[in-house]
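Just one protein chain is left out here, and the rest sit where they should.
And then chain A:
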Amino acid sequence: MFSKGTKRKFSDGGEELPEEGLPGSNEELSSVSYSLQRQSLLDMSLIKLQLCHMLVEPNLCRSVLIANTVRQIQEEMTHDGSWQAATMMEAFAAASAAGSGAAGPPERLVATEVLCRPGREMNGSPTAEPKLFSVMGYEECREEEVVAVEEDSICSEAASNVCLSGSMGHCWERGMLRGERELDSRLGAPDEDVDVEEEDEEEEDDNELEGCREEGEAKAMRQVFGTFEIKNSHPGPESALEELFSDVDASYYDLDTMLTGMQAAPKIGPYDLLDSLSQSHTPSSLSSASNCRSDLNELDHIMEIIVGS
């Protein structure tokens, strides 16, 4: 709760301080507190939008006003360049943390979904590309899954439709490319130093992500949904699966069917994959067939990556 409304232009920052009685450099501190207030307002707004009343249709006027407010904040944050500063700082922190071996706060794209209900007034299918803060969530509120994976994971099959992010089109593309690169490199060379790779690629990512505004939303999502994070963004579950399977032996499918007795569906969704992988891990279901050994090793490796040690 704040005693003052948030001012958009911070030209009169000095005047605001005496009430708070902050010592030190007035301008610096007041700009920090303004950023914090603004960030907090953004978080609050995103939470408001995400909480749909499950029984009654949400108030369209209220949703539109909140959405416009979020847009304003995003625009200002981009304009200020504070968005860029925030992402770079995070990356730096993450890089140093990764270098020390700890799994620090990662600098990565956070994708999560708005959990809502499908409605009649859907204009087209759920878009794969997030747009400048959209109204998609207003009337229909679609149900889209959130997948939690470890930060070290490369298998980010989470449906990555970020309803509430800024103009993320170009960011998504870059993220996808980066994801592919990492995926290929990880699967092809499991012995490489993963941490070093992460670090290098993270620094590259920062530059690519300069224009992205997702940091604020990332924090908001974290608050709302917990730490649901994916290392890389992906445009959709299917292409991620394809990448995942591209280096995997086709005999995997047979193994899977044999081990789990699953009815083989033509398409395996992300959850089926995880289920089957975890099932294949249980000792009781291990077959003694020798040709499964190598597959199991590979499965082990993949499983490790997905679930984390």
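Please note the rule applied: a residue touches a chain if its C-beta (ideal position, glycine included) is under 8 Å from a C-beta of that chain, and two chains touch if they have at least 3 such contacts; residues count from 1.
Operating definition for what follows: contacts and distances are computed from a predicted model.
The chain that is not shown carries the UniProt protein name "Serine/threonine-protein phosphatase 2A 55 kDa regulatory subunit B", picked from "TP53-regulated inhibitor of apoptosis 1", "Serine/threonine-protein phosphatase 2A 55 kDa regulatory subunit B", "Trafficking protein particle complex subunit" or "Transmembrane emp24 domain-containing protein 7". Considering the complete assembly, chain A touches the hidden chain via residues 1-9, 37-38, 41, 44, 48, 55-57, 59-62, 64-65, 67-69, 72-73, 117, 119-121, 123, 131, 134-136, 138-139.
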